[in-house]
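One chain of protein is taken out of this complex; the other chains stay put.
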Amino acid sequence: MEKTIGFVGLGNMGAPMVMSLLKAGYRVKVYNRTPEKAETVIAAGADRVEHLADVAVPGGIVITMVSNDQALEEVTIGEKGFGHKLEEGSIHLSMSTVSPETSRKLAAFHGKHNSHYVASPVFGRPDAAAAQKLFILSSGSSKAKERTKPVQEAMGQRVFDLGEDPGNANVIKLGGNFMIMAAMEAMAESFNLAEKNGIDRQVAAEVYASTLFNCTVYNGYGSMIANRRFEPAGFQLELGLKDCNLVLEEANAKQTPMPFASILHDTLLASVAKGRGKQDWSALTRIASENAGLK
Amino acid sequence: MEKTIGFVGLGNMGAPMVMSLLKAGYRVKVYNRTPEKAETVIAAGADRVEHLADVAVPGGIVITMVSNDQALEEVTIGEKGFGHKLEEGSIHLSMSTVSPETSRKLAAFHGKHNSHYVASPVFGRPDAAAAQKLFILSSGSSKAKERTKPVQEAMGQRVFDLGEDPGNANVIKLGGNFMIMAAMEAMAESFNLAEKNGIDRQVAAEVYASTLFNCTVYNGYGSMIANRRFEPAGFQLELGLKDCNLVLEEANAKQTPMPFASILHDTLLASVAKGRGKQDWSALTRIASENAGLK
Amino acid sequence: MEKTIGFVGLGNMGAPMVMSLLKAGYRVKVYNRTPEKAETVIAAGADRVEHLADVAVPGGIVITMVSNDQALEEVTIGEKGFGHKLEEGSIHLSMSTVSPETSRKLAAFHGKHNSHYVASPVFGRPDAAAAQKLFILSSGSSKAKERTKPVQEAMGQRVFDLGEDPGNANVIKLGGNFMIMAAMEAMAESFNLAEKNGIDRQVAAEVYASTLFNCTVYNGYGSMIANRRFEPAGFQLELGLKDCNLVLEEANAKQTPMPFASILHDTLLASVAKGRGKQDWSALTRIASENAGLK
Partner (left out) sequence: MEKTIGFVGLGNMGAPMVMSLLKAGYRVKVYNRTPEKAETVIAAGADRVEHLADVAVPGGIVITMVSNDQALEEVTIGEKGFGHKLEEGSIHLSMSTVSPETSRKLAAFHGKHNSHYVASPVFGRPDAAAAQKLFILSSGSSKAKERTKPVQEAMGQRVFDLGEDPGNANVIKLGGNFMIMAAMEAMAESFNLAEKNGIDRQVAAEVYASTLFNCTVYNGYGSMIANRRFEPAGFQLELGLKDCNLVLEEANAKQTPMPFASILHDTLLASVAKGRGKQDWSALTRIASENAGLK
């Protein structure tokens, strides 16, 4: 079993995940571009490394949780990236939301150094991370996944094995984000029709979320959409557009027409063009309201 | 409190609802166009009436649970309809899935006879009806709803008050059916992308239904769509198209553009044109699969 | 050959059409709800009738050119409608833009009186009507069409025979209006992309209209859309929505999914919800501009 783990990226998600690892008894070597962000986890027992590449543990695991494809490439295969220092038998457990292509590219890079790549994006917000309640997706070589599993289990409530292709976990993660956006648009259209009939939007939201759609996505976003409360942003709309673009690129590459994703893309793009990129992604529903002459 | 209740329509839903009323201690006078369908409830203690109009109880409640707008109009205001015999203070508790317009029209008709109309469609399949677990929507005059509430509670687990306009409950019911169809299309697009990446569709379905979308609709339909098992039909696709048309008519009347509903309409219409009207409505997802070159 | 023709509806189109008939040597008995509108054609030699039904010529032809389905039904089969007075062998030459269903219904009505119905909507604006340059569609029984042909030729530059089903000419007319709206949306999307790249919209419009799309629709509407000049209305947007609804109803009845028509419907509906129903129908393109953050 691993004793020491490297960890890059101490944002809203990364920090509580490190706390979970510490609680589970791991030593954790952490690096963050902005050193101040490391303070909480250092106080809780994590070890700070000065240089990014020092997160590499000989033959061990390095976890990354950064904001996008570009950041992931930079910390891994950039000039100062830790990837150059990963030795034989090491594993890069990559938990950011990135494209399948990026995962496949990094897996190939690590393969050349006889180290491994496991794609492992998560479902769950910072509070779920803090409570070890994340749902964790996992794809990569079986041997590598066997070793990462206890580490993943220390951070979440369940780990889903999605096969050997390193891109698979990313496909499922992106598909989930697409399905959330589709649910938001569907709710908005339905709530608008209710409102135009004189029905309170919040009553409509509550009916659906307590009957047919009694689950997190409809409960949480239903209330935001009914109240048109789009700030502060839990997840920024422009990141939603980025994910939707990743979905459509993958759909294009794999010859899979996705008409709902196309509509969502046009809606997100219009939202950004109207200056709403920094609002919560549920603000994509404002277009439907405006087109109904509401608000 | 009501002692005797009239009931028209003893199909898959109506029959178990009558059973619930009998269990709760009501006397129930039943009528069904096909008399054989009444046998089970008669055996359980319901009273059969020979003529449709005889379901009317002086000053009491008549429940209808029939298949569509046309059937509802016929049993209510048709030549032999019971509506002509409803006396002052009577209530028509209309539980079928029909258009808001039909509800408004029948409410006006009953109003002329000083009787009342409460629109009360339900969420739930026959097994939920048998277990008194239906979710029951309710709209109409407050006084009438006050009287129908204990009767509705005898059949379901919760009653939602949606205001005075008799069409409101129908709007919410149709909006719910639209949201189910939207969820089905979103799942299909996501599962197809997974399959095209070599991921097992059922694994994809399970990941989503046990994490972000842990609710009835995604659990039940997710499995059907992943397995492409569209028969036997729980709810026929051509009825889904009918409901989608009702949604779009209401959306048109109320100037509420619904782009997802428009896509679903085109998809359902194509499905019917291809001869799939009698399959389960989840078969609307076959178009997305075919367009991805699958199956 | 006919000598005397009845004519109902002296609006922007009807009046110049009567003038064409007078020039061709016909006597024309005219009726208009607002008598003042008849003055010009009376001055040119037309005969005014006091009562609508008096436009009927024994065994002869009555032309109608009114604003919509409802108006057509009223003047034909309403209480005072001329249809009750059409005798054996008479022909109703119906030139308004109405639904195929209305045509089929009126054809059946006339059939009961042994008179005939020829659906005959036109392509062309008032200036084309004034110059006898209309394109005239024609559907109905062959015998009736044979008799109406010289009359139609007196008003237009070409008559297209579309078969025996009286609804056919209306289907083609509605399909044409749909194609115009589709062309407008396509131009708008393309011009917006050009504008966002710093290209003058009018230059873009001119390039397309003088090369690939050198025809009336792209020339005329291209310039309006490039300049965003939507008033005065040549054809009101709310009438465009009406026609789009007729297209979609027919598409639904005939199981013909029309995804472009669905998008146009949502766009027109949003335009009306935003208060643009009285602008020219080319104002449907404002939604695309707004969604690109333009204007």
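Each chain gets a letter, A, B and C, in the order it is written, and its residues are counted from 1.
We take it that a residue touches a chain if its C-beta (ideal position, glycine included) is under 8 Å from a C-beta of that chain, and two chains touch if they have at least 3 such contacts.
Nothing here was measured: the structure is a model prediction, and the numbers come from that model.
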Sole contact to the chain not displayed, among B:P35, B:G59, B:P150 or B:G293: B:G293
Among C:E73, C:E250 or C:D280, the residue in touch with the chain that has been omitted: C:E250
Absent-chain contact - pick from C:A107, C:A194 or C:A283: C:A194
Absent chain, residues of chain A that touch it: 245, 251-252, 255-259, 262-263, 265-267, 269-270, 272-273
Residues of chain B (touch criterion as defined above) contacting the omitted chain: 266, 269-270, 273-275, 287, 290-293
Absent-chain interface as seen on chain C, which is shown: 100, 123, 135, 137, 158, 160, 162-163, 165, 167-168, 171-172, 175-176, 178-180, 182-183, 185-187, 189-194, 196-200, 203-204, 206-208, 210-218, 247, 250-251, 254-261, 263, 288, 291-293
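We take it that only the chains that are shown with their structure count from here on.
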Fitted rotation between chain B and its twin chain C in degrees, CA, nearest 5: 180
Leading chain pair when contacts are tallied as C-beta pairs: A-B
Rounded Å distance between chain A and chain B, as computed from the means of their C-alpha atoms: 38
Averaged-CA centre spacing for the pair chain C and chain B, given as whole angstrom: 41
Between chain C and chain A, distance of the C-alpha-averaged centres to the nearest whole Å: 54
Residues of chain B touching at least two other chains: 251, 255-259, 263, 267
